[in-house]
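Only one protein chain is missing from this complex, and each of the others stays in its spot.
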């Protein structure tokens, strides 16, 4: 069934995905309705195969079913659903129609709809993670690692509360996102690999399958094993929801890391800060009325995606509650998990593209640092005074700061005028004095920490990309 | 640009709307991207018309622009956006390309992108409310009114905490949803009619338009007046967000009312309660493995829509925050408001359809009432005892209940055995005694209240449907 | 019952309120448990008064009950609740214990617990709004009006996407928050005055009261009228929840306005921007380790309060759903509404205090403007070119901007070098030329709009403060 994309109501497909048809079609292989049907057919096929292996039906029945499952399209199933008003009954009817009469009884045999649907979802989320999320995530991680390594010695003013604090390097600032994104990707991978299927029937007690198999749990394990999945520890009609809840949490919290990165870059692009810029394409327009504008719109877009998808975690938490052996109130809401996954990939893809072209204006970075470097020596000054035995170093330096500010002098200038500090400063080593005279050396372990973080996550990337 | 609907990632269009192509296409006229572009063109056209009326450009320029705006398609604009990477610049380019060289400068003249977009959104949300939400809402309201009137005397056990409490009528129970849905529709209508546009330029200060008009605020008022809108009391680059926030709140809280209705009906369909049922179509399948099942899936679906869309209000609240004269972090997130609107209509439409076919099993309703009617006289008994001067009526009746329960007697039977109550009960009127002997008369003002509520909201419906 | 405040688990009281004992105690008169009990007693008292007026009991019963209600303390009720395990039964017992035996039956007569509790909540929220929210809100509004008026001509660079856009005045920027906060206060007032009570009994059908009164609805109206309240249009055991939902929405969206204001001020305090500063008290410490730091922590605090309380609106939306004539799952959650109200007042109070002491660094404001004023003429230049008949003004100016940037020239300098623009610029009026030569005049209607907004909301303040 084809449709005019501009008559879609959801902006997701027409606005955010179709602008990148390659990415869209890659994701659609797992997240679209067509893909869902395809995955459900994989589960039906695995089921019949194990039935045949256990001698419940001849092996050509399994072959017939597999052939049918390879041929059926979503369109066909949807047409049938117009009659049955039940999506899995429609699917089963489509398979049965394509197989011989003797094969028909073994289609979907002993299974309940959700055995097929929950298992198909576990399978496609897992595959999507392996085939789309991880490659996109690793590409972004690599881009960040390359950037951090390149800029590991570029001195930048550290900022807390939006105020100049003490120096770091820009590479060290980037390393934050390597560690945090890496940590989230590891968690996404872990939780995706822990997604579970089921083949436990209408209320999870193997009522139907145990008619035929003493070891119904083993039978379940075999069917799921065909697909590389483990059974849920417990299922009612549905797989216990915490496997999916943990997985979506990992994704949503991953999106939070991206949003934070986007915010940081956005603010560093402020006119007054100007340490970073998005490279604009030729012909690209920044504003319809202000031709001079170059807006950080890609980073704003990533933040906006977070605002769009993060609150949907509440839907996932609400879907943890299902009455008794199951109510169906998670039926529509559960389907929208795919949108969260797509939103996360969209954000990573966008970031990878703009971060790889990020322009670092080292001149501005340096100028911003210079503007308050004489004041930021307050911290090492206070600490060195304290270490030299000054009894009230913090308060003394706080007063110096206030005085410096009111006299429009730097702390550095003022401290040199005050004889009461001389005795404490006299005993400092050359290196320690340098912190006060050349604050740009007061970057702590920025370089080494950046290197360590890059090494850890480079290994993570390498292990997954077989370089 | 056409697309295979089964490759969509969002389930909204392919799963929940395309099953009802008529409703989908009705909604798409306001909520789709095609509709958005159409509405933006209306705003551009209104702008040039007022420019011409004020003599800034000849009137045939306005005619030319209007003609162009009538012809342009979303497809054309999107193709241009591939180059400009800016949606409104693309739109403007498309208009300019279709008009004479002398007309071109007056296209989008003095406007900023958001003047067009925010105004177009206010316009289409308002139209959508008037043309889709209200008709759907009124139809559901009418269905509920008809049901309440029909069942206003059908005695039903009132339930609190899921426990039998004191009697009402089923019509009275339905009246709850008439009052609450009616109240929400009135609020949706009010807030929709309070949506505002703007024509105040890049930072809201009329910088560009005030070059040409001393009375730039009046100019704005004229342009928006063409579209039947009022200007925002204040705008930065964007309309102050609270108009939309209030509107979406009204819709989301309306969805909450529908979800509560759905829950109530759902539970009344429990096997053990069985007071209501969804009428099944011939051939309809309830379960893929349990052929006897008839599930309340439409009501479950409505609850599921609420779980899907309600948390998205948090996105709307987050979009209230925009830095200084605007950041763009509401760009993607703001577009998804359309989905919430669609979800609400979807839920009302579904409910209207199933409530109109709701089967009331009065026999079961009556049987459920009978099962504990002798116990529910505890309330009138305690009150009548108190009114007759019993000093500790509540405690006395509470003990009676405990004793009745342990003796497997009814409260009614037990009280008659206890001489200590005789004196207090002696003075009761016939009507009062009837409450104790025929608890089904103890329905208070259920009938009258139902009638009043129905009358109020029938008037509301009638005023809006010109009957 | 007294307690060590440092053993409280909730940070709300000990951390955020007790630092301001005066404000805390003012709020506690409405929001504490003690206040809740006091308000419940007001409702019980009003009930008996109307019973007596209608002749159901002698008037000295009403006097006795009123006296008792004035004396009872929360402590007493809680002690009794240890036995009854039911808060309103405990309250009723406490009243009954203090009145004569003949008065006892008329205490709480025909009422159900929630008649008392929901009515008490409507009453105290309404009073809290009138006595605390509005005064605090008006004080903040007045502070903003004073600031806007003072700074209405102070030129500031308008910023979109964090980028310099076109000029406004600082007063105009402040006017945004006058309009938005004013709008929210009006909505809070409207919804608070629309809060409703009930006296409709256990399932809302007046079962008990209609034993004694034919016109049970009028009886309800009289009891609530004693308290200045209207009855809910419909009630089950509980008042239909949308009255409270709308009220809390108004408050939560009001908190969003405060958070946005806080963000704006925060960012204008960034080291590189420095247009605003919080005035520090003598002795105040900015950082435990960086003695020079002066952090915008009050504004950060307001943002943090928004993050704390905004998501709780979801609880309110969930509490819209209550099964049949009521389930009790809103019992605990509904009590936390008081925290949202307290959080909102806390944020307003904090803002009022710091905004009134806000330091505007006009030198920095001016310097920031100067830094890009030559580029921001791009907008008026493009518009004037277009108005003078340039066929492709936007694109021409966009190219100028790119060229200016690459040549490190200003747009202004570059345009003067380009003969192709001369003919279009020749016909400009003096005023129009001034926009290009003195961009600080290109502030549109900033001053006038600021004045209009201030006037509107000054009137709102004045009407409510009887000046």
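Some observations on this one:
As written, the chain order gives the labels A, B and C, with residue 1 at the start of each chain.
Methods note: a residue touches a chain if its C-beta (ideal position, glycine included) is under 8 Å from a C-beta of that chain, and two chains touch if they have at least 3 such contacts.
On a predicted model such as this, the values are computed, not experimentally measured, just so you know.
Among C:102, C:315 or C:353, the one in contact with the hidden chain is C:315.
Interface note for the absent chain: among C:236, C:253 or C:330, the touching residue is C:330. Only one residue in the set A:69, A:192, A:216 or A:461 touches the chain that does not appear here, and it is A:216. Those residues of subunit C that touch the chain absent from the view are 1-18, 24-25, 27-28, 31-34, 37, 73-75, 78, 83-86, 88-89, 92, 108, 111-113, 201-202, 208, 266, 281, 283-290, 295, 297, 300-301, 303-305, 307-308, 310-315, 318-319, 327-336, 338-339, 342. On the side of subunit B, the interface with the absent chain consists of residues 157, 159-166, 266-267, 269-273, 285-297, 300, 314, 368, 371-372, 375-376, 378-379, 382-383, 394-395, 397-398, 400-401, 404, 411, using the contact rule stated above. Listed for subunit A, the residues touching the missing chain in the whole complex are 56, 89, 92, 101-102, 104-106, 109-110, 158-162, 165-168, 172-173, 175-176, 179-180, 183-184, 187, 201-212, 216-217, 233-234, 236-237, 240, 242, 245-246, 249, 252-253, 256-257, 259-260, 263-264, 267-268, 310-311, 313-314, 317, 320-328, 379-380, 383-384, 386-387, 389-394, 432, 435, 442-446, 448-449, 453, 456.
Here is the rule we use: only the chains that are shown with their structure count from here on.
Subunit A and subunit B have centres, each the mean of its CA atoms, that are 33 Å apart.
Our note on geometry: subunit B versus subunit C, Cα centroid distance of 25 Å, whole angstroms.
The multi-chain contact residues of subunit A, meaning those touching 2 or more other chains, are 266, 285-290, 295, 297, 300, 314.
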